[in-house]
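Missing here is one protein chain; the remaining ones are kept as they sit in the complex.
Think of it as A, B and C in the order they're written, each chain with its own count starting at 1.
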Amino acid sequence: MNDRAQLHTLEGLSAAFIITLTVLTITQSTIIVTPQNELAMDVQLEQLSSDSLAVIDMAEHGPIRNNLTECIAGWDMTEAAYPDNNLEELDAPLSYLLPGILYNVDLAYFNNDDLNVKKVIIHGSPSENAVVVRHLVTLTNETVSLAGGGWNLADDEIKVVEVRMTAWKV
Amino acid sequence: MKNLFKDEKGASLLFEYILVTLICIGFFMTVTLNSNEIFIKTPNEAVMQDEMSDVGNMMSTMITDMYLVLPPNGNIDTGYRIPEKVGRENYVINANIAYTNQIIEVISASSGKNVRVTIGGIARTMPINGTASSSSTQHVISYDSTR
Amino acid sequence: MESLKDDTKGQWIALSGLVISLILIGLAALANQAMLAGYHSSNAALEFPKENIRELNLHTKDNARIIRDLSLSINQTSNETVPVIFENLFDSYSDQVKKLHAVHGETVNVSLVSINSTNGTYNHDIDMILVNIRYNDGNTYYASEPEMIEVRE
Partner (left out) sequence: MFDKKGQIAIDFLLGISLVLIALGFTIQFIPGLFISGSAGESSLDYTAYRTAAVLAEDTGWWENITMNGTDWENHPDGMLRIGLAADDEPRSRLTDTPNLISKKKTEQFLLLNESTIIEKLGLYNDVEDTHFAYGYNISILKNDRYLVLNNTTVHRGLPVPGDREMSGITRIVLIETGTVASFDAKELPVDPYSPGSENTIINITGPLNYELTIEIDNLNISGVDPSFKKLVLDGTNLNEGTDYTAYKVINGTELPLTSTGKIDSGGTVIFRMDPGLFSGSHTYQLQIDMKDITFTNTAPPIPEYSEQQEILYEPAYLEVVVWQ
């Protein structure tokens, strides 16, 4: 028998085999690498975050005890310093509603013409894909004194506060 | 047959070259003949299907989102951008059949390929109509309660 | 098989196969990277400021109710009429909302159109407020004119 005659056939066979194998590997891996694209995950995160604020805003009874206005009204006007949070009433329902998601909450409001942005909940520094959602609440002296907060409003004053939440996946 | 294998001249250098050349010519002929099909049409088809469904879905999602905040008295205008071409072709977004079929259609003018996207019953309470052509990339969806 | 070992020449067919595979892998890696970077032909749909518009609208409604209650209680101790107090408070609200949105590059205008009372005693009580709400973020323009708000519970 002549052995040499098969040399090139074997070579060709192995080359074909390598190419086919590569194609197969790639087809399999594209699906594994991108199970859900980035866009969809961002949308989901943003939706969950804004839902959580909306739901807290409407809550009355059940596991969420205080609605968003009451939570904010009860703030004692001191900023949070990591790792201590300063608004446990809001942190509790948020962590209940958003398992696996970290967030920071800032309050923005105007004192005459000066913008104040105060940190009230800090859970770390946001990652690259963080989303920001906003919600507005109106405080009056009545809601503040009921919730025992330190806002110090006049009887005939209303204060619009923007609750700004930065959320990201861990 | 025995002779074929025994004869060394049968596979002479010349015959070898002829065979190789023939096979190569055969291969390149097939490739050239089908190159348009293989290298341009198939990828284009795949890209078009993808992008047209993207554009249609974008429209449908935007209309749904808009519907959910429509003012009872008033108006909304929102600008959006669409890609100039899907694959290599121009296209038209057609929302005129939305009322009856609950569908937004993206049609390519030259190849006639179309992709349809559902809009989930919204068109029955908010009449939707209009077309948008990819010849301009900036468009506006507009709603006015008084019309 | 002896001759296979002996032959140390190029084996270029197998080599070309390997090269083609490597090119393919490179291509696949590139394509995946583009996907991971969030490249998408059109994500304008999700840039529609639905939540912002809704929040502005719903909050204005809530706020009108809060202001109504507040102005009725201020009226007990003040000699101003309810509509006057209401208007002042609403102006303050409108101003604060405008500033808060301006921070994000959005133009918002909430203005009071009229204060209505069905029993005609709107010096003391109010049950319907009409306001104009306008929102513009440069890409989307929203106007509700007027938005009718029932403030009596």
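Here is the rule we go by: contacts are C-beta pairs under 8 Å (C-beta built on N, C-alpha and C of every residue); 3 or more make two chains touch, one makes a residue touch a chain.
Computed from a predicted model, the values in this text were never measured in an experiment.
Across the complete structure, the visible chains that the omitted chain touches are A, B, C. If you put the hidden chain back, the residue from B:46, B:109 or B:140 that touches it is B:46. Within the whole complex, the absent chain has one touching residue among C:58, C:74, C:103 or C:128, and that is C:58. In the complete complex, the residue from A:92, A:132 or A:153 that touches the missing chain is A:92. Taking the whole complex into account, subunit A touches the unshown chain at residues 1-2, 4-13, 15-17, 19-20, 23, 26-27, 30-31, 34, 36-37, 39-40, 43-44, 47-48, 51-52, 54-55, 58-66, 71, 88-89, 92-93, 96-97. One chain is missing from the display, and on subunit C it is touched by residues 13, 16-17, 20, 24, 27-28, 31, 35, 40, 45, 54, 58, 61. Residue positions on subunit B in contact with the hidden chain: 5-8, 10-11, 15-16, 19-20, 23, 27, 30-31, 38-39, 42-43, 46-47, 49-50, 53-54, 57-58, 60-61, 64-65, 67-70, 72, 101-103, 116-122, 124-125, in rising order.
Note that only the chains that are shown with their structure count from here on.
The mean-CA centres of subunit B and subunit C are about 31 angstrom from one another, to the nearest whole unit. Averaged C-alpha coordinates give centres for subunit A and subunit B that are 35 Å from one another.
Subunit A and subunit C, compared by their mean Cα positions, are separated by 15 Å.
Shared contact sites, meaning residues of subunit B that touch two or more other chains, are absent. With touch defined as above, residues shared between interfaces to two or more other chains in subunit C number as follows: 40, 43, 46. Residues 3-4, 7-8, 10-12, 14-19, 21-23, 26, 29-30, 33-34, 37-39, 42-43, 50, 108-110, 113, 115, 133-138, 140, 142, 155-160, 162 of subunit A are the ones touching subunit C in the complex. Remark: subunit C residues 40-46, 48, 50, 53-54, 57, 133, 139-148 touch subunit B in the complex. Listing the residues of subunit C that touch subunit A in their complex gives 1-4, 7, 11, 13-18, 20-21, 24-25, 28, 31-32, 35-38, 40, 43, 46, 51-52, 55-56, 59, 62-63, 66-67, 70, 73-74, 78, 85, 89, 92-93, 96-97, 99-100, 103-104.
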